[in-house]
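A single protein chain has been omitted; all remaining protein chains appear in their positions.
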Amino acid sequence: MNRIMKNLMQRNEFYISIAIVALSIAIQLRSGQFFTSNNIVDLLSALIVPGLFALGAFMVIVSGGVDVSFPALASLSMYATTRILVDTNYQGGILLPIVMSLCFGAILGAVNGVLIATFKLPPLIVTLGTSSVFKGIMQGVLNAVQITVIPPGMSSFGTAALFIATNPQSGLTSRMPVAFLALVIVLLIVYFVLQHTMYGRGLYAIGGNEVSAYRAGFNVWLIKFLLYVGVGMISSLAGLIRVCMMTQAHPTNMLGMEMMVIAGVVLGGTAITGGSGTLTGCMLGTILLVMVENSLILLGVPTFWQGFFLGVFIIVGMGISALQVSRAIKARGALTRRVQQ
Amino acid sequence: MAQSVLKVVDIKKSFAGVQALKGVSLEIKAGEIHCLAGENGSGKSTLIKIISGVYTPDEGQIIFGDKVYSKITPIEAIRNGIQVIYQDFSIFPNLSVMENLAFNEELANKRKLVNRKRMKKIAQEALAKINFDVDLNAKVGSLSVASKQLIAICRALMLNARLIIMDEPTTALTRKEVNALFNIILDLKKQGIATLFVSHKLDEVFEISERFTILRNGEKAAEGFTSELDNKKFTYYMTGREFEDKPFVPTNVSEDPVLSVENLSMNGFYENVNFSLHRGEILGITGLLGSGRTELALSLFGIMQADTGTIKIDGEPVKLDSPETAINHGIGYVPEDRLTEGLFLPQSIGDNIIVSELDKLSSRLGIIDRDKKKEEIRQWVDKLSIATPNPDNACSTLSGGNQQRVVLAKWLSRDLKVLVLNGPTMGVDIGSKHDIHQILRRLAEQGLGIIIISDDIPEILTNCSKILIMRNGRISAALTPDEADTQVLARYMM
Amino acid sequence: SSPAGKSKKSESEWEIVVVPKDASNPWFIRMEVGVKEFAKETGLNVYQKGTPEIDATLQSQLIQDLIAAKVDAICVVPVDPGSLEPVLKQARDAGIVVIAHEGASLKNVDYDIEAFNNEQYGAFIMDNLAEAMGEEGLYTTMVAHVTNASHNEWADGGVKHQKEKYPNMKLLEEEPRVESEDNGDVAYQKAKELFKKYPDLKGIMGTSSYDAPGIARAIQELGLVGKAFTSGTGMPAANAELLKSGIVKSLTLWDPALAGKAMCALAVKVLRGEEIKDHLDLSVEGYTDLTFKEGSTTVLEGKGWIVITAENVDSFGF
Partner (left out) sequence: MKLQIKNISTAIKDIHIKRLLVIMVLWMIFMGIFRFDKFYTLINFQTMAAQFPEFGLMALGIMLCMISGGIDLSVVGVANFVAIASGQLLKIIAGGAGELNGFEILLVMLFGMAIGLAAGFFNGILVSKVKIPPILATLGSYELFRGIAIILTGGKAVSGLPIKYAETIAGKLFGLIPVQLLFFAAVVLILSYLLNRTTYGIKLYMLGTNATAAMFSGHRTERVLIQTYALSGICAALGGLIMLANYNSARADYGAVYTLQCVLIVVLGGVNPMGGKGRISGTVLAICVLQMLSSGINRFPEISSFYIPLFWGGVLLLVMVLNYYRENKQSQGGHKKAVISKYRIWVRKSG
């Protein structure tokens, strides 16, 4: 029991969970609305898109990189998909749009992949560049504008509900979107890949030590290339889901999400240096940030104070986890790389 | 005659203008223990990387039995029974022992899915081969250096290795662990597994190897049976020079100690440490890994703080709370690992030399006097004969021995009272090692107090005028070189 | 205030540039339609050029570039009127004709055309909301950003109007103004939170064209159709389904294409040196009888806004 406790205390997930619980209670106290079925459903549905992005960002960070291009990539691919379908007056179901956006995502991701894996360029710089290029293609070449009427198959998918949660007191209802399943499925796939395939272990391996990975016989090029292709596909899917759920495509309103998504992943204990981090932590960190961003009104933070509050939250959250880490390092004497026997 | 496991013929390789290998051939026979020696930068690591498929040779052939390759990939090398233990161990610090051990085999078998049961079995079998006991789920990064090395060895033993290559396997090990390693190598020999290893420590070469190959400047300088070799010849083949190692006799010892340490303790690291150092003396500290000597050194340099006790400089108690205060009190520290702690590799050699004396070369406002700086750099490059065409070149262009001289120069350029060196000649070849020892002796004669922390027993015995042995955070013995020899030291260490 | 015959060049050499707030908003894409039409009708060199993102500094730099390129007239819809004053002054000093739209507070302009008065427009949105709410109940206002000038003027106008005219309605004191960040998804999330936290909340007055659709989505999902209401600005085609579904009763707008055309037409008149006086006719629908705002010699007001409802939404053709 004691050992379990001690083990728990050393884990970042533990602190994040405490933070989530504390925040929930705070929201409950301030609004009386947190622990209602429909509020929980609302939060889960708000989690879908950031959650998908976070999964992609997480894998890249684990591999030792940083990707800031996923919002631009998702925007371009969802826009291209929607534009083509609207222009051809597509009336079918959701399958084709998904396949199309996955293809676009794979192609755009491959651009990142080639630049990073083949030319061995730093991922941050590459994705800064491609994010600019993707944006330029979308707005310059494709002349992107808001698309307000999307194919019926897409909007019915976006508004379809798994179930509807009703708050018995206020009578408010919230829809659990079918799209939530996409998050669950991708989460399961990513979990499987990371934990149960050599490919996934390879990601951790190159994040820990790329040279060793190469020497051990991992195909580093392929691992990186496929990583960016996969992340491109996940991001694209997120973009498409967002379009479906909003029943309109807005080319630019996902841009700028990257930093918050990365902040969530790192908050969840993923080392930005690569090689370590758990999927649980990643999701918990994301949930925490989504909760904060979507509960400022419930918390009663006045509009003018919301930016300030968010800033303080990030700094304090990061500060605590950073201090925690450096304390752990000190305790282990890693500063002097002391040998533990 | 045993069949050959590996043959390389006429290998050439060059990097951006440096011809690292100029046509080297080498043959390893089944079960033989072969030593590859040479000065820093003579091309040993390059040759090993070519054999293991990390580098592609410009010319030449790699032959396994009857298969002839002009280039290979790491996987092909592994399939042909080649396993390498790199200088940096090539481990994954972020992953578990089990994964570190099992990856190579899983990859060689082209497995796509992770099977923890199978991996566990592989790992357990690997550990069993050398009777090594460690928690399979521990993160390798949290283990001791020796354990890391053992893991690297275990990993190499799998996959029916026929040749195990070790690049300077003993740099990070103490004598006890070296003995264990040698037993393993002999065991492997019995199983018909050959070992090729690189080392700078002569006693080890003689103790374990049967045949040797010596490289000089990318060419083969000599090869043959170790039994036909002696210390002098070996050194001569490597360096083209001859050396004589006389024991150090301090000549210019001050009356009062320059540094005295009284009842110094740091909870969990070391306890009740007492010693004093006079100007002109060279004090040696040795002990096993984890005996607390590094922490003691770091406390003298202000990076770690002792809990109780006093440190006195010239009889005055001082409070050392940062490297800066230590330096201001005249204490310098040459760290264990020059690559990560001592040098700024991509920066110029010159800047590396003057980095600790910036304020001496600048006005009060922090503006650097360029002429003074240039003169200072030139002076130290000359004094320590650092081999470089231009001190503006990046420090990474220097060989290991020369890099170590740069680290020394960095400290000597300050007017120090005490210089602490942690592993001053780790990974440095005999030639440079000798030069560095001469420099240290000269400095002592000029009135500097020197502390050397080292695993290299001969180094301690020949260069120190006093020897402290640490065990479990305490000083277990204080000896003079005449009272000490390898056995005595080992007894106090364990 | 303008000297006659501003330009010495022949008309075919004139270069008239319309600078919108940004280039991707459907609103300004609609404006460009009008600008292009004007160019085609008159054969003059008239075009629209926007910045890739909505940002006051980028807009100001674009105008500086246009000054350096020595264009003849600049028609601008300012992101933030205050920030443009210095650069518009430079433009006028360089002899360039400056026409603004939605920039009534600007000083350094030849003329500013307002489809309407901001305060009145806000009042009008409030009327629509009040009607939907049955002139009673708790409401709040939503803007793109609290830093956005015109949205906040509309919202202020709306609130003022409510206080005067609808005594049974009440502004939500705890959250009198929320931000949608010009993002339909944020509008949706914020609206959901508001309705959860304040069960009595009955209406949200939107301003940005992303607000009403986002709020409507929240109303629909929370099962509040018929119990909570919204109103705001929006384009017909974009909101046809929403209006027809009955969640939103009516939206207000003016046609940006016509506004764009009107700016260009006015610029041409000024360049030609024609006299600008009350009851000005620009030959553009809704701008055929412009009058100066009271006490102003630069602000011309039209009769401009349109209400779109389920009935008329299909009749606009945009």
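Observations
All chains are identified by letter, namely A, B and C, in their written order; residue positions are counted from 1 within each chain.
The rule is simple: contacts are C-beta pairs under 8 Å (C-beta built on N, C-alpha and C of every residue); 3 or more make two chains touch, one makes a residue touch a chain.
Small disclaimer: the values here were computed from a predicted structure and weren't measured.
The chain that is not displayed touches the following shown chains in the complete assembly: A, B, C.
When the missing chain is restored to the complex, the residue among C:N117, C:N152, C:S180 or C:T207 that touches it is C:N152.
Note that of B:M166, B:I327 or B:I349, the residue touching the chain absent from this view is B:I327. Only one of C:T51, C:S150, C:Q189 or C:S250 touches the chain withheld from this view, namely C:T51.
In the complete complex, the residue from B:D307, B:D359, B:E445 or B:E483 that touches the missing chain is B:D359.
Set against the missing chain, the residues A:G51, A:P97, A:P123 or A:G217 yield one that touches it, A:P123.
The missing chain lies against chain A, touching residues 64-66, 115, 119-126, 128-141, 143, 209-211, 214, 259, 262-263, 266, 272-274, 304-315, 318-319, 322-323, 325-326, 329, 334-335.
Contact between chain B and the unshown chain involves residues 15-16, 49, 54-56, 301, 303, 322-324, 326-327, 333, 335, 340-347, 351, 355-356, 358-359, 362, 365-368, 370, 410.
Seen from chain C, the chain kept out of the figure touches residues 17, 23-24, 47, 49-53, 55-58, 60-62, 64-70, 80, 82-87, 94, 145-147, 149, 152.
Everything that follows uses one rule, which is that only the chains that are shown with their structure count from here on.
Here the chain at the heart of the structure, going by C-alpha means, is A.
Rounded to a whole number, the gap between the C-alpha centres of chain A and chain C is 35 angstrom. In chain A, no residue touches at least two other chains.
Multi-chain contact residues, meaning those touching two or more other chains, do not occur anywhere in chain B. Looking at the complex, you find that chain A touches chain C at residues 31, 33, 36, 38-39, 42, 46, 135, 139, 144-146, 148-149, 166, 170-175, 242, 246-248, 250-253, 294-298, 300, 302-304, 306.
Contacts from chain A toward chain B in the complex involve residues 195-201, 204-205, 207-209, 211-218, 275-276, 332-333, 335-336, 338-341.
Taken together, the chain B residues at the contact with chain A in this complex read 52, 54, 74-75, 78, 84, 86, 90-95, 99, 103-104, 106-108, 111-114, 142-146, 268-269, 289-290, 294-295, 298, 303-304.
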